[in-house]
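Before I ask anything, here is the structure I am working with.
Omission of a single protein chain aside, the complex is shown with its protein chains in their original locations.
Chain lettering (A and B) follows the sequence in which the chains are written, and residue indices restart at 1 in each chain.
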Amino acid sequence: MLKFTDISKSFDGTVALDGFSAEVPEGAVVGLVGPNGAGKTTLFNVVTGFLRPDAGEVLYRGRRLTGIPPHKVSRVGIARTFQELRLIYRMTLLENVMLAFPRQVGESPAGAFALWPVVGKQERRNRDEAVELLEYVGLAEKAGDLADNLSYGQQKLLALVCCLAAGGELLLLDEPVAGVAPMMVEKILDLIRDLKARGKTVVLIEHNFAAVTDVCDRVIFMDEGRGVAEGTPDEIRANPEAIESYLT
Amino acid sequence: MAYLLHILILIGIYVILAESLNLIAGYTGLLSIAHAAFYGVGAYAAALLALRFAAPVWLTIPAALVAAGALGLIVAWPGLRVRDDYFVIATFAFQIIVFSVMNNWVALTGGPLGLPGIPRPELLGWVVNEHWEFLVVVGVAAALTVFVSWRLVRSPFGRVLRAIREDEVFAAAVGKNVAWFKTTVFMVGGAMAAVGGCLYAYYITFIDPTSFTVMESIFIISIVIVGGAGSLRGAALGAVVLVVLPEALRFVGLPNAVAANLRQIFYGLLLILFMMFRPQGLIGEFGFRRK
Partner (left out) sequence: MVAVGFGLVFATTRFFHFAHGAVYTAGAYLALVFVKWLGLPLLPGAAAAVVLCAALGLAMELVLYRPLRRRGATPLVLLLASLGAYIVLQNTISLVFGDQTQTLRSGVVRVGLPVLGARITPVQIWIIAVAVALTVLVWLLVKKTRLGISMRAVANDPELALISGVPADTVILASFVLGSALAGAAGILVAMDVDMTPTMGMNALIMGVVAVIVGGTGSVPGIALGALLLAAAQHFGVWQISSKWQDAIAFVILLVFLLFRPQGFFGRKVRKAEV
């Protein structure tokens, strides 16, 4: 589904990505691990259009992604979360989710005025779907609360819901369980497993290797901008290079 | 009595200016010191067409809207590239450039001498002449502006604007074309301000560049800030407060030159005080702060 060919990217002289190549098969859950500064988040940024690679190509279902701006990448079906947990904290959960739905007629001044019965209908439909999504993760009773009032783990769940609302078929999750209470970690991992059952493809960056082992089919180990090793979680755990630079 | 009506008309015009800037700065978070330029473009467009071509109102106003829309397109462009405070400088630059054009391109705009003798507008046979007649027109226009803003703000469009204000990276990540939204809101807000300009031109029947300076832009942004950025009622409240309060100074009986300076000092202090203690204004939602 996702194919990286020789991606390179440098910033002001520091090399973030150095000829990274890999493939993510459709329907898999792939873990991206490696020490800090290995280039994992940079890779996400390149895929989602926030950064342009200096060299190399990203193909999504055979289609070139490099050079496409973030909002278009989202519309193609790739959704992501951020390491720093981005959300609209001043809006309610419902508003956050409804924001994420694509193809909203009311999102232009013309639409808001000229087509307002259509907009009204779409808003109602989206609201119902938003509530459903929130129920799916167990946040429905808090739908009218401000996103700011959720716990950290709940906020991470919300971010995931927004990905689904945006129509993500490929989900790029940047540290989905980092800093989250253990009970929530389980919940999030269950969710990821369920997403796979529903046919989504997931790539996640995580430092929590137990979580990675728990939920990933394959793991790519990155260091210094390159893919160093690839395999099942157990294979990676046994890999001497990985152990040396990271897993100890 | 005429004086009271005059004040009310001014309030009406500033409500239009403030609500339109509120859409850009308060709801989308794009602080712009170029709003007087849109105001001026509207005024000059209407004045020129009315004076040179005897164009009727239903032509001048759309022309002003188009001109302002085009300007909005241009002004929004740097906003897509640089950080907020640099963008403010860019809007500052646009404001001064537009002012320079108004002041220096004498053949087109009459330069510093301005354009006198603008004819009164005629709406379906009714020539708007008296103060109270203007008040009606301006009142309706202001109400319409508030209505339009209200509908926009409550729509999905408004939701995206607020999202852009809070976290435009997130907005982009969920599929919103941030550049398009920013440009559109500038065009819409600018066009609304241009309507205010047209009304001003028709009302005073004389315009010159001194009404559309950087200070005027700062005054308008002060209204939005004091009243409350991100609040429809706030913008209106701000207009009332900032138009009425300095008028109170008049009654203290100071010589004109002194009063003008004191007025400005008053605005400057307001700006400082509000930024210091209440950046979200009297009843606003957004304090130009990011989490």
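Criterion: contacts are C-beta pairs under 8 Å (C-beta built on N, C-alpha and C of every residue); 3 or more make two chains touch, one makes a residue touch a chain.
Remember, it's a predicted structure, so these values are computed and weren't measured experimentally.
For the chain left out of this panel, the touching residue among A:45, A:96, A:126 or A:154 is A:45.
Which of B:82, B:143 or B:244 touches the hidden chain is settled by the complete complex: it is B:82. Residue B:169 is the one among B:127, B:144 or B:169 that touches the chain missing from this view. Note that of B:73, B:96 or B:136, the residue touching the chain absent from this view is B:96.
Counting the whole complex, the residues of chain B in touch with the unshown chain are 31, 77-78, 81-86, 88-90, 93-94, 96-97, 100-101, 103-104, 168-169, 214-215, 218, 221, 225, 257-258, 261-262, 264-265, 267-272, 275-276, 279, 287-290.
In the analysis below, only the chains that are shown with their structure count from here on.
Computed from the mean C-alpha positions, the centre of chain A lies at a distance of 41 Å from the centre of chain B. Residue ranges of chain B in contact with chain A, taken from their complex: 148, 151-152, 155-160, 162-163, 166-167, 169-178, 184, 188, 285, 291.
Contact residues on chain A toward chain B in their complex (touch as defined above): 48, 50, 69-72, 74-75, 79-80, 82, 86-91, 95, 98-100, 102, 104-109, 111-113, 116, 119, 123, 162, 165-167.
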